[in-house]
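Inspection log for the structure reproduced underneath, given as structure tokens.
Note that this is a trimmed complex: some chains were dropped, and none of the rest were shifted.
Note that the chains are named A and B in the order they appear, and that numbering of residues resets to 1 at the start of each chain.
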């Protein structure tokens, strides 16, 4: 059983779509797999309680991978698509592109504080596609 | 077929549980998936020969993501749960939350030097839960 989730982004940051995923799951046990079909955004499982966690994550990764217009990044060559493009590819190498989550009685076996997010790395809005596969036991 | 592995941690560092996983596997072929049900610890497949690799990994990531009490991290806002909390969430974004390992004749298809670890990022002891799913071919 497969589907595609679509998440509309409006600039860099985390966008939760746990509810859409949970709603799609049928009864029974199995394994859910998600794959983001892009090289400038990531999939994360992260804390869904304090929104500061999400803005801190963005602040940290913007410092870890500065824009290619930053003098410290002058060695980068893939700069034609904007100063946020190559950093987006780097962030997409550091953070997950696919996630697998066991399912029991139709529910994701996530921890209490875990939510599923798209982490958008580009400045402009994007409609991000996530390929989803559910294996029924 | 599903279970939950539990790993007791006593401070930051790597805790191997390859043997517990291998022991749980029945005969036959399939696919094992593990998901750590926390946002301040990670799952790693890493070298299991020289223990220096494990302490070097911890030393590196402690420098990559300093405690929020470090002046370099003054921009972080999620600091109420202690100076090791937000860095733990960041490390949990950088390192894997889920792993999938093919199984053949009841054995994990890991390389010779690969072991499965919980990487604990918090200072205080925790009982970490790993959701496990085995698909039989």
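The working rule: a residue touches a chain if its C-beta (ideal position, glycine included) is under 8 Å from a C-beta of that chain, and two chains touch if they have at least 3 such contacts.
All values reported here derive from a predicted model rather than from experimental measurement.
J.: Report the copy count for the entire assembly; 2 chains are displayed in place.
T.: The number of copies making up the whole complex is 3.
We adopt the following convention: only the chains that are shown with their structure count from here on.
J.: If you average the Cα atoms of chain A and of chain B to get two centres, how far apart are those centres in Å?
T.: 19
J.: Flag every residue of chain B that touches chain A in the complex, lowest number first.
T.: It comes out as residues 1-2, 33, 35, 37-39, 64-65, 75-78, 86, 89-90, 92-94, 96-98, 100, 129, 131-133, 135.
J.: Inside the complex, what are the residues of chain A that reach chain B?
T.: Its residues touching chain B are 29-31, 44-47, 50, 52-53, 55-57, 59-61, 63-64, 94-96, 99-102, 104, 109-111, 113-114, 119, 135, 137.
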